[in-house]
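Complex shown without one protein chain; remaining protein chains in place.
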Amino acid sequence: MTSQETAEPVHVLVWAEHVEDQSNPAVREIYPATLHETIAEALRRILGPDVAATTATFHDPHQGLDADRLNATDVLIWWSHLIDDRIDDEAAERVRHRVLDGMGLIVLHSGSLSKAFRGLMGTRCTFMWREGNDRELLWTVAPTHPIARGVPHPVVIPVHEMYGEFFDVPEPDSLVFVSSFTGGEIMRSGMCWSRGLGRVFYFSPGHEEHPIYHQAEIQRILANAVLWCAPQPHAFATDAWPARETGWFENR
Amino acid sequence: MTSQETAEPVHVLVWAEHVEDQSNPAVREIYPATLHETIAEALRRILGPDVAATTATFHDPHQGLDADRLNATDVLIWWSHLIDDRIDDEAAERVRHRVLDGMGLIVLHSGSLSKAFRGLMGTRCTFMWREGNDRELLWTVAPTHPIARGVPHPVVIPVHEMYGEFFDVPEPDSLVFVSSFTGGEIMRSGMCWSRGLGRVFYFSPGHEEHPIYHQAEIQRILANAVLWCAPQPHAFATDAWPARETGWFENR
Amino acid sequence: MTSQETAEPVHVLVWAEHVEDQSNPAVREIYPATLHETIAEALRRILGPDVAATTATFHDPHQGLDADRLNATDVLIWWSHLIDDRIDDEAAERVRHRVLDGMGLIVLHSGSLSKAFRGLMGTRCTFMWREGNDRELLWTVAPTHPIARGVPHPVVIPVHEMYGEFFDVPEPDSLVFVSSFTGGEIMRSGMCWSRGLGRVFYFSPGHEEHPIYHQAEIQRILANAVLWCAPQPHAFATDAWPARETGWFENR
Partner (left out) sequence: MTSQETAEPVHVLVWAEHVEDQSNPAVREIYPATLHETIAEALRRILGPDVAATTATFHDPHQGLDADRLNATDVLIWWSHLIDDRIDDEAAERVRHRVLDGMGLIVLHSGSLSKAFRGLMGTRCTFMWREGNDRELLWTVAPTHPIARGVPHPVVIPVHEMYGEFFDVPEPDSLVFVSSFTGGEIMRSGMCWSRGLGRVFYFSPGHEEHPIYHQAEIQRILANAVLWCAPQPHAFATDAWPARETGWFENR
């Protein structure tokens, strides 16, 4: 965005299932303000007037995913774990189509198994995992990528659940981070794709039993990702294709 | 495949909806042996004992897509146009899951709008099109790719329907061919993706009213694509992940 | 860049060989202010205080490529044609190393055959070409890419020299534009790569005998490209790798 343009904040919706940070005392202690508010607050602090961050959860009307709310959202941040199967198919499809129409999507941790992400990827999105006491090191392999800006090399997550390969997703357009774990496993932990007119970033850190989203480096990555996948003003619009005498038609 | 190994033929199933090459006299004249048999016969002639090609159509029991048949298929070639919406959701999902488990898939022309291909891509797979009298030139932009082997630069298709960008598919793992049309449009006409353990090739030429699949260069491309996306013996198997004392689990 | 940060302009150096726009009356008429000043002026007009654009040419001391000047440059725009072989090897290597250290590089048209670009690509960077009266249509195939922002689909260049495939460059990290020509040829006309800590954009339009760089859509693409390949503040720095007790060393 150039400085001459009127700065519009990026409208971010942080959506989380909000189950374990209610029902599990250990998780509630880590996220007393809830997981989604913790993330939203970090974005507000880092990005200031460049962001307008709101939150929603599975327990809201329409599972927090009604069309009006999604249509007003530039970037959706998604954290889910236990309730993936209970998300309405229509809600998942609304999310997927909003991405195809230009909304950014940041999928966190176990959210890879959500219907919307699986629908965008076309694959099973499964992986190896182990709850334990691994240390995760997150290395930058795409140093010119905007999501890696200001991120230490490596980011050290003192204790985390292991997520490992083979992670069944399509080859990413950009591979930004790769993680190692004490057990020796590796994970492509930060990956970018485009789908239609929208951008998608998957980021694997975020087990609810560890204070991942309180960590400054992780918050920096999320803020970078919001800016990276925000829809661009005056972006490509499929309905702007010019009519011409030879005639063309779009079959959608 | 190395010469020491016992040569197993690649089991190819050429599936086509078989509507216009029955009902439309103009198309029937171009493909008196049907579109699917024309392709199957070309593969048998070019690949000889390396291929065992059978055919199926929309009019067969289970729409020609029953589990037994798909499980016996190494590479599925798909041509559809008018009946995409009438394909059973379960049949489309069977195709998609077979790809994730390792089956190769070659999707032709308007088959980009089929449920199985859209499901694997995650996008709308729409594009511009115009029925007319364009000449299509198909240029190789990945000369080291096996699918481009022995293919002239350019391939000239004297008369063809225009398919043009923006073609709403994910960025391919490999872009092999790009076409131009007399009207000035361009199309990424040969693209490769991996999905799970399977390989997918989309190839845009193939309007039923022109004798595309009789053209030797086009047949060569299809034969190359069969070899490229055939599952490899001793390939990666997710169930071969070793058990280890630290324990790992796959959530699928 | 977030609005809280002090806005530093991007320091752009527009370098051109400045031969034909001196010696060839037809070219001089198209670019009375010179080709390089035309581009610099367009950037100033479009990007305003976000850019500080200066120019240099082959005829300057040190061929306009002395270390001090390059070190003060965030993004180098390069246009060359007749004097590629006369560029000092050391100057070309200075350009290449500045890119590896983070400088953005935009290479225009025949500049693909310059020593610096060839050195960064590792290939011959040759292509087909024909001087004629082709119309070039430039299509966007990566609609989410920042360089495509606000760019019509297609851009119409009424008359241009043909540049066509096979263009012998490495597979790009992102393919943004593909062009067609009246003769039926196609060209991957807008491509992105990273090299070390720097970003590179190649853009094929720009024959000196046609007023390409006066065209608003072309200027918009160049301005977008400047923002895309400008080094990011607080970007990844190889010397920021932490020392650790296990000890690691970088062999450079």
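Each chain carries a letter (A, B and C) given by its place in the written order, and its residues are counted from 1.
In this section, a residue touches a chain if its C-beta (ideal position, glycine included) is under 8 Å from a C-beta of that chain, and two chains touch if they have at least 3 such contacts.
These figures come from a predicted structure and were not determined experimentally.
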{"item": "Chains on display which the left-out chain touches in the complete complex", "value": "A, B, C"}
{"item": "Contact partner of the left-out chain, one of B:119, B:164, B:184 or B:198", "value": "B:198"}
{"item": "Residue, one of C:119, C:150 or C:211, that touches the chain absent here", "value": "C:119"}
{"item": "Option touching the unshown chain, where B:34, B:63, B:174 or B:219 are the choices", "value": "B:174"}
{"item": "Interface residues of chain B (partner: the chain not displayed)", "value": "2-4, 7, 46-50, 140, 142-144, 146, 148-153, 173-174, 194, 197-199, 227, 232-236, 238, 240-242"}
{"item": "Chain not shown, touching residues in chain A", "value": "135, 137, 139-143, 153-154, 164-167, 171, 174-175, 178-182, 184-186, 188"}
{"item": "Interface with the unshown chain - residue positions in chain C", "value": "96, 100, 113, 119-124, 126-130, 132, 162, 164, 166, 168, 170-171, 173, 183, 185, 193-196, 236, 238, 241, 246-252"}
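Note that only the chains that are shown with their structure count from here on.
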{"item": "Greatest separation from chain C - chain, by CA centre", "value": "B"}
{"item": "Geometric centre: closest chain by C-alpha means", "value": "A"}
{"item": "Inter-chain centre distance, chain B versus chain C - centres from mean C-alpha coordinates, in Å", "value": "37"}
{"item": "Chain C residues counted as touching two or more neighbouring chains", "value": "140, 142-143, 153, 174"}
